[in-house]
Structure formats: structure tokens, C-alpha cells
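The complex appears here minus one protein chain, its other protein chains still in place.
Up next, subunit A:
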Amino acid sequence: MSAMNMVQALNSALDVKLGEDPDIMIFGEDVGYFGGVFRVTDKLQEKHGLTRCFDTPISEGGIVATAIGMGAYGLRPVVEIQFADYILPAFDQLVSEAARLRYRSNGEFWAPITVRVPYGGGIFGGQTHSQSPEALFTHVTGLKSVIPSNPYDAKGLLISAIEEDDPVIFFEPKRLYNGLFEGRPDDPVKPWKNHPLAEVPEDIYRVPLGKARMIREGEAVTVLAYGTMVHVALSAIEECGIDAELLDLRSLVPLDIDAIVESVQKTGRCVIVHEASRFAGFGGELSSLVQERCFYHLRAPIERVTGWDTPYPHAFEWDYFPGPKRIIDALQRTQEV
């Protein structure tokens, strides 16, 4: 065990898997010699060799297409898209090819690829360095979508993702890369060092896909969150003193529906939090699932706290960002009925 931030934990996951399985290779823009713009692949090329971790042309479509071909051959490529915002040039490859290869070939070919994408806001990245495009992918059957919220899960989930035979989009909340973040613009990011979930085993371990983590038990309301929003929601809960139960979903596909239903049936109330825009966002799906499965247990309308339906703004970042205040308002509304 040692204390790691999320970048180090992800690096460690890649490192141990490269060491264990010669079929794994890592590539993407600037990931080789330089170790990636966020340093997640730092020293991997030096340690494991040029052919195991290398730079690619600036061509997201090319990166994913190449990975699919390698995956079909029998390798397990792990590719990095430098920012989630730039996954769109690869969208066709992910949607039309990776997601459907197994289905359309009746199991003759499949794409065991992992696509790592740093995502999310709170870093003054403007429209092109802040987006949370998870709903674009959760809507596409055949892809899995995973989002860790802490270093321990990040390593364990990434190892599970790499070992998956289905294509996984692995969203990394870049605001959490170096430390905890409680959602206020003037909050400094606190180093992960003193957080229990920064204690990360050096060896291989797995966090299974499709299992939510209970962050905090409570009786008054269920809060569903993932990625950065887990920490923002936790600070909101602590601040307002409402006895909320907080679930970190960890993967959206597969989704831990049982944990969600069990919790909402117990508390009778539900607040859904995500960074992405609201309309047709993943929160809409969660809300519908809760309504379908917990209707007779619900004692208040389901609340959604999300980004607004605007492009991600620069100067208005903190007006857009679903911070603790908006979450507290929603929590309180659920208690008034």
C-alpha cells in the first residue's frame, strides 16, 4: 500500500498490467516519451519499451480504428484521447464499429479495447476542455462507461476495464487527478494523501464493473452521483446536515440498478447529480429507472442537479458547475414534502 493520487493510481494500473500481459499496449497523443499531458503514462515507455507505449498522430479516429483492429487480432489496446472533448472525431469508430463488431459478426470478432478519456470541468478549460460526454456513449448499446471518483477505485476499475472483452470508455475526472475537490471555485484541491481511498495497493487488484460504492449511509434521501460530483455532493450533504445516503455509481454501463433501487426504496427520496447538461443527460435515465422501480416508495419528486443546457462556458464556469449550493437546495426541497 502507498498513498497515491489518481494520476499515480492510474499509472500504476497501466504499469502492472503492462508488466503482466504482453498483449497490452498503450498509445495516444503524447503518451509515449512524454508520458501524456496529464502524466498518466509517465515512464511507461521508458520502463516497458517503445512498442508497449507509444505516441500517435493527432487522429482520434485513427487511434480508435487502429485499436479496434488490434483488438480484433487478439491484443488489448488501451488508448488515450487527450481530452474527452476530442473523442468526437472517433465517435463513428466507437459507435458504428467498436460497439457493434461482436453483434454484427455474431461473435466472430470483438473489440476488447479501453479508451481512456480525461473529462469534466472545474479547471477553466472552456468549451473544449471541460465537457462530460458520457450520455453520448451510455445511449450506445455495446459500449461500457466507467467513471472512478478516487485513486483506489481508479486503479481497480481500470484493471477491470482492461480485462473486459467489451469496449470500455473510461472517463477520468481530471479535476480529481491530483486531489479532492469540494466544488467551490475558491476551494484549493486538497491532496489525496490523507484520504483512505488514496491508499492503493501496488499490485494488481480489481474493482468490478457494475457495482456502486456506498459513500455514506443515510435515511432521509438517496443521492446518486459519479466522478467529481461524488465529492461535491458529499460536501453538500455534510454542510446541510441532512441525513442523506450517497451512492457513487462508478460505472454507468453496466449500472448497479439493485443498489439504486434498494437505497431509494429505503429513503423514499432521490437527488441525481452530474456535471453534464441536463436535457437527455444520464440523469434522465436514472430518474426514469427510479420512477419505474420505486414509484410507490417515493415521497418527493426526483430532483436533478446538473450542468445547464448551454455549451460549457469559460467566464461563467462557476455559474454552470453544479456546486454544493444547488445540491443543498435540491436536498432541502426533497425534505419539504
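What we mean here is this: a residue touches a chain if its C-beta (ideal position, glycine included) is under 8 Å from a C-beta of that chain, and two chains touch if they have at least 3 such contacts; residues count from 1.
One rule holds in what follows: contacts and distances are computed from a predicted model.
K.L.:
Which of the following is the UniProt-recorded protein name of the chain this complex doesn't show: "2-oxoisovalerate dehydrogenase subunit alpha", "Methionine biosynthesis protein MetW", "ABC transporter permease" or "Methylenetetrahydrofolate reductase"?
P.N.:
"2-oxoisovalerate dehydrogenase subunit alpha"
K.L.:
With respect to the chain omitted from the figure, which of A:Glu20, A:Glu46 or A:Asp92 is a touching residue?
P.N.:
A:Asp92
K.L.:
I'm checking contacts with the chain that's been left out. Which of A:Gly32, A:Gly121, A:Gly156 or A:Gly210 qualifies?
P.N.:
Of all options in A:Gly32, A:Gly121, A:Gly156 or A:Gly210, contact with the hidden chain holds for A:Gly210.
K.L.:
Among A:Gly62, A:Gly126 or A:Gly268, which residue is in contact with the omitted chain in the full complex?
P.N.:
Final answer for the missing-chain contact: A:Gly62.
K.L.:
Who touches the missing chain here, A:Gly126, A:Pro201 or A:Pro254?
P.N.:
Result: among the candidates, A:Pro254 touches the missing chain.
K.L.:
Tell me which stretches of subunit A touch the chain missing from the display.
P.N.:
25, 51, 56-57, 59, 61-62, 64-75, 77, 89, 92-93, 96-97, 100-110, 141-142, 144, 164-166, 210, 253-255, 257
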